[in-house]
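Here the structure comes first, spelled out in C-alpha cells, and everything after it is commentary.
With one protein chain removed, the remaining protein chains of the complex are shown where they sit.
So, chain A:
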C-alpha cells in the first residue's frame, strides 16, 4: 500500500524539483509614444496615420507603442480605447500602455488591457533616411587633424570630423580613420579607412603605398588584392561605381 504516491503534496514536491529555475531578467526597450488629442480618434486621425505610413513604409513597423493621453480628455470609454488599439494593430502598431492618463482614462485603459507607463523622457526619433547633405552643411569647416609624428604599430588615429593628414610613416599594425580624406606624406604600411561615416567621395592619398588595408565608406581592399603596379608608389584611392580604385599619381 503506497500512500506516498497518492499524496498530492508529495507529488507537488516532486514536480517542483523537476521544474527548471525561473529566470527573470531586466530588460530595457525603446517604445514610441503616439499622442492622441481630443476625444475618440476620428477618420482624419487614421487618414493622417496612413499617410505617414505611406511615406515611410518601414517607419515604426511592429514598434511597441504607448498612447499618450495627455490631450485626449474625451477618451474615457474603454470601448473607444479597445477600438483604437484594434485599429492601430491593423497598421502594425503594438499599443501596450498609456501615459499621462487621468484617473478616468486609467480605469478605462486598464479595462481595455493597457498598462499605465510612467512618462519617460522624449527622445527625437531617428530619421530613417538621414539627409547627408544637410549634416555636411551644418559643419562647413570640418576639422582637419594633422599628425606630424610617425604613427606606430598599434596606434589608432581618428579624425572624426574631417580629413586626416599624417606627415611621417604609418607602421604596419597602425590604423588611420577619418570622416573625410586621408593624406599620408610618408609610407603607408598600416590600415587607412576614409569616409568612415559613409562619405563615398572621400579619398586616400599616400606617397608610398604598402598598406595592409584600404577602405572608403566601408568598401575595402587588402594588400592581397592590390595590383603590384601600385606597390610602393605615390597613389590616390577613390570609389568609382562602388569599386575601390587605386591610381598612381604623377
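One rule holds in what follows: a residue touches a chain if its C-beta (ideal position, glycine included) is under 8 Å from a C-beta of that chain, and two chains touch if they have at least 3 such contacts; residues count from 1.
Criterion: contacts and distances are computed from a predicted model.
Visitor: Which one, "Transketolase family protein", "Septum site-determining protein MinD", "Beta-ketoacyl-[acyl-carrier-protein] synthase III" or "ABC transporter permease", is the UniProt name for the chain you do not see?
Guide: "Septum site-determining protein MinD"
Visitor: For the full complex, which residue in A:106, A:158 or A:171 touches the chain that was left out?
Guide: Looking across A:106, A:158 or A:171, the contact with the absent chain belongs to A:171.
Visitor: Which listed residue, A:64, A:78, A:116 or A:150, touches the chain dropped from view?
Guide: A:150
Visitor: Which residues does chain A use to touch the chain missing from this display?
Guide: Looking at chain A, the ones touching the missing chain are residues 149-155, 168-169, 171-174, 187, 189.
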